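Input: a single structure, listed below in structure tokens.
Here the complex is missing one protein chain, while the rest keep their positions.
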Amino acid sequence: MSALLEVDRINSYYEDSHILFDVSLRVGRSEVVALLGRNGAGKSTTLKSLIGLIRPRSGRIVLDGTPIQGLPAHAIASLGLQLVPEERRIFGSLSVEENLVLAGLTARSRWPLERIWAMFPRLQERRRSRGTDVSGGEQQMLAIARALVRAPKILLLDEPFEGLAPIIVRDLLSTCRKLAEAGQTILLVEQNISAAMNLASRVYVINNGHIVEELSTQSVHGQPQLLQHRKSVTVSGHPAGTGIVKETENRRERGSATGRRAGGGTPGSVPKINRGNFHGRRSDRPGVSVFDSHVRLPGCEQTGGRGGRR
Amino acid sequence: MWRRPLLIEALTALGLVAAPFALPYLGFAPGTVNQILVWGLFGIGFDIVFGYTGLLSFGQSAFYGTGGFIAAYLLTNNLMSSVLGALAIGTVGAALAGIAVGAIALKRTGIYFAMITVAIAETFYFAEFSPLAAWTGGENGLPGVPTPTFHLGAFSYRVGTGWSMYAFLAVCYFIGIVIALRIVRSPVGAVFRAIRDNPARARAVGHAVGLYKLTAFVVGAAYAGFAGGLLGVLQGFMPPDAFTFDTSGQLVMQTAIGGVGTLFGPLVGATVWLYLRDFLQQSLGLGSVWKLVLGIVFVLLVCFLRRGLIGGVQDLVARFAVRARPRAPAEAGKTPVAAPLASIGTSRRRREAPFSGPVLEARGLTRAFGGLIANRDIHFAVEQGELRGIIGPNGAGKSTFFKMLTCELPPTSGRVILHGRDITGMDVASVCQLGLTKSYQVNQLFTRLTVRQNIVIAALAERRGAFALDLLRRLERVPGLDVQIESTLALVGLSARADVAVAELAYGEKRRLEIGLALAASPSILLLDEPLAGMSPRERTETVQLLKNIRRGRTLVVVDHDMDAMFELAERITVLHEGTLLAEGTPREIQRNQVVQEAYLGGVAAA
Partner (left out) sequence: MITWSNLVSQLFNGLASGALLALISSGLTVIYGTLGVLNLAHGAMFVLGGYAGYVAYHATGSFVLAVAAGALFLAVLGGLIEWAVIRHFYARPPEDQLLVTFGIGIVIVELVRLIFGSLSLTVDPPSWAAGITSMGFMIYPTYRIAVLGIAAVALALLYVVLYRTRIGMVVRAGIEDSDMVDMLGINVYRVFMLVFGIGAMAAGFAGIINAPVVSLTPDMGESILVQTFVVVVIGGVGSFPGAILGGLISGEILSLTSMVDPAYSGVMLFAVMTLVLLLRPQGLLGTKGRE
């Protein structure tokens, strides 16, 4: 049976920097698949290539039988792929409710608002607040809810747990599990190994723009150090509340398919919220990591609680 | 770029001499040719402002009119009998107006800047019309502007109209072009081009970009003022419509039609413009439709022939030249040879008394963005000659911290100290001049220039300081420049590719150029932001070797994710986590550090 999403050897570039090398993966119907990799391995670039913000120079992407590589983002979204970006990109000039209504405007089938409120009661309480006036965790929920409004065939989640307090992460995890149990197909990109394995049935490991491993979580479950022994995958820490600094790099970055210039800003400027300024996340840059390393940070048993802090 | 000296000047002189003999056969009346020269001269200044420095001003008419009316006023009120003298004063007046207007308008860039120039030009027009009508003649302008008289011993020659005037104007134009060519070939001209390409990087390598922009603007104003004065002399009367937005617009269109950034574009554009006007209006009797035709031509050129007519010809010529000569192959990544001497040239800074303390220090550095605290109370110090690595998991605040060290971002609290000197809150250019530079994670190159031209920009700031007005000096004559450039190129292994355009470089070469730009500023401490980003394993090895080469005689601070490389390179490593300094020590100590491991591996408890 053919998979819902087939990605066949795509090569993506950022200007002339080759980021994804022959990346292939499959996501089956109702599956939850995780793409793991360290900072800069190419995870976000993969998702952006799927959703149409980056145009792969070669390769094929087939969604439910329809080839989608090279299509503009809105066409791909209409065909059933929905991305929850790692910067969330909530519209601050719109209310929480308006964010959701906007998402549903051109959706072929749409989740009614009641269903959204049922799944995210906190959002219902804050429905009239401006999109960016709610907490980080609520914004993440809103970003996911916004994607769900469009009843996507596949939900793409880009590091949804990053920068959130543990209790929020727990909440979010349970929401995602509920979605998965209800049959939602999810492709999850993460640095947080345990969260990913909690949800996913299959895991791809990406390193330096190459898919280096495909594992079923059964085989790895209980042996997280296996992954770490094989590849040096650094996992994001667990910051409580410090969140992420969403800084903009300079204005020359262009990652969007519309070819728009990112808004102005010299290096070192204060983060702004305006058009397409979110390409500057460092995690997009391909990092270099040890491919076949002896372990740098010796594999240790998964510590139970949060890492201690001096 | 023409390498042969004075070729352009010679050709121009030839052309100007030949014109009166050739142009009448093409249907040009002497009056039209004279107007073309005045527009051409007006446009030289504008092209320096827009074509070379990248500032699109729609307000040049303000200076055109100012210069013209000052000169005309002096002459028609018998305050001055020498036409040349009046023209000179008019030019100076226009330049002063340029300083005043530039000080306001240059506070903004791009679209805002264009809007401000429009508004200012209109104001000058209003001022001419009414409040100052007593001096300017209001809507009538100033009639009776005399032509110049030249006294040679016992003889005196009075310039008349027609070809006699042409001779005078041609000389003026020639002088204007010669000066302009000197300016664009000078160090200042090189900085102009850098500003057009990447103003932020020009600042980061140590140039006082604001002052250079103002210089370009004043040069443009001076040329405009001079041309304005000549307009009055040419027409025998100074018209108020020298001040109109129309005039500015016509100048912009002519320059775009002829070719932006060529210095001769405005002349070619004016030729096309005035020729079509005469042809359509008089020969074909089509009345005012000529401007419509020109408008359409202009739009089409902007859409399809972006570098104007001259640019189009240059492209055609280049295409033939490429076919004739095969291109030099991209240099397969050669491991850069370890340079015997790490110092590049002799830095001006080395005269300073040696300082015996940490080279760079951060005390209590904190940065908050609204409620988000990205960096909290970081204490950090790097000793002379050290190679320090900074690592940390995602979200640790490394890039914010780095930006505070280079003064790209001011801290919310805390101090940054360089060589014992408090540099907190300084601007990037000054910090670079004091000896701290950075190479960027995302390449910040001058993309329209060659490799050598890129290095030149950085080296110029090092040799000449943040700002120097050597407008007429030849680039080659900057002392020590050559040595600086050649040694930098050798250090980053790009000597063989020096004259290749940035667009044609391989990614690895671009990264090396990126580091080269920072090196050419002769820093005593160099910060490198993810130098290994986006590299293949082989490129990575080469870059690690490069870093080892360049560290001699310098202090290096490197941020990167590549653990292997960091542990291999760095003597000490600083670990950031959640915005604070988590640990510091030798690579071995960090590897064994339990807290660091937990920070990298900590995850969610299985829920």
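General remarks:
We just call them A and B in the order they show up, numbering each chain from 1.
The rule is simple: contacts are C-beta pairs under 8 Å (C-beta built on N, C-alpha and C of every residue); 3 or more make two chains touch, one makes a residue touch a chain.
This is a predicted model, so every value here is computed, not measured.
Within the set B:Ala10, B:Leu79 or B:Ala119, the residue that contacts the chain not displayed is B:Ala119.
Contact with the chain that does not appear here is found for just one residue of B:Pro20, B:Gly249, B:Pro410 or B:Gly585, B:Gly249. Looking at A:Leu63, A:Ala103 or A:Met119, the residue that reaches the missing chain in the full complex is A:Ala103. Mapped onto chain B, the footprint of the missing chain covers residues 50, 54, 56, 58, 104, 107-112, 114-116, 118-120, 122-123, 126-127, 129-131, 133, 245-246, 249, 252-253, 256, 288-289, 291-292, 294-296, 298-299, 302-303, 306. In the full complex, the hidden chain is touched by chain A at residues 51-53, 72-74, 77-78, 82-83, 85, 89, 91-94, 98, 101-103, 105-107, 146, 150, 254, 256-261, 263-265, 269-270, 272-276, 278.
To be clear about the criterion, only the chains that are shown with their structure count from here on.
Looking at the complex, you find that chain B touches chain A at residues 109-110, 198, 200, 203-204, 369, 372-374, 393-397, 399-400, 403, 406-409, 428, 440-442, 444, 506-507, 510, 530, 532-535, 537, 540, 560-565, 567, 577-579, 582-583, 591, 595-607.
Here chain A touches chain B in the complex through residues 14, 16-19, 38-40, 161-163, 166, 169-170, 173-174, 191-195, 198, 228, 232, 234-239, 242-245, 247, 249-250, 252-253, 264, 266-268, 270-271, 282-283, 285-291, 293, 296-298, 300, 302-310, going by the rule given at the top.
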